[in-house]
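Apart from one protein chain that is not included, each protein chain of the complex appears where it belongs.
Right after this comes chain A.
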Amino acid sequence: MSEQAVGTNKGHDRDWLSRIPKGIHGWLVPLAIVAVWEAAAALDLISAATLPAPSIIIGQFFSLIASGELFEHLGISAYRAGLGFLLGAAAGLLLGLSTGLGKLAERTLDPSLQMLRTIPLLSLIPLFILWFGVGEFSKILMIGLGAFFPVYVNTFLGIRNVDSKLIEVSRIFQYSRWQLLGKMIIPAALPNILLGLRLSLGVAWLVLVVAEMMGTSAGVGYMIQDARAYSQTDKVFVGISIFAIVGKLSDSAVRLLEKRWLRWRDTFKG
């Protein structure tokens, strides 16, 4: 009797959640926080200089769009991050393939690369400035270097994890060198390669912010830095949100590729 009561009670508790579409579940917590935040600001519980109300941040966001300022900054940031990422990821993929496939390349290249990898990237910034100045070249090179290692390490790992039993099958079927690469090794290593790309995007984004906070006059990072100098906290928040949104979008893009290309995978989905 009492057990049944507990059971129905539990069902009742979950009722209100089940009435809300599943796609919205992830939004519930952020929405609640924003609501509380807005209310607290309206009641003057927090100072606008520390934490401007969400409505003010959104207002600032639209005025930055209207003036064209936002897209100007975003454009140059996207260019730097995109180019740096492309160069770094391409180099990572190529070198990862070489060291993963060839013992000679592994013996000669991998030790140096592993050593370089242990250097905290941000500690190289002064050196980059000394060598290349603070111009675009220096920034893109730094982003590229950051984007390089995740792709490199994961490509190498993916290749070395290819099941030798499947390689045996490809030997019996007399795969050509290109078939071995294109129909066996790359598909088998693809989960790792895509993971490397995702991590690499994150690093590219991180390095971008750091690079844009020094010696530049454009970019979302600059916009944040500039707004801080003038205590425009709402503008700082817009900049941070832009980083969050674009970061999330680029991550989703790679995840979409994973969904399409890794459909064959049989893994735990929770």
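Rule of thumb we're sticking to: a contact is a pair of C-beta atoms (placed from the backbone, for glycine too) under 8 Å apart; a residue touches a chain by one contact, two chains touch by 3 or more; residues count from 1.
As a working rule, contacts and distances are computed from a predicted model.
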item: Complex member absent from the view - protein name from UniProt, among "Sarcosine oxidase subunit gamma", "2-oxoisovalerate dehydrogenase subunit alpha", "Electron transfer flavoprotein subunit beta" or "Aliphatic sulfonates import ATP-binding protein SsuB"; value: "Aliphatic sulfonates import ATP-binding protein SsuB"
item: Among A:190, A:209 or A:242, residue touching the chain not depicted; value: A:190
item: Among A:27, A:137 or A:173, residue touching the chain not depicted; value: A:173
item: Residues in chain A touching the chain absent from view; value: 165-166, 168-176, 179, 183-184, 187-188, 190, 262-266
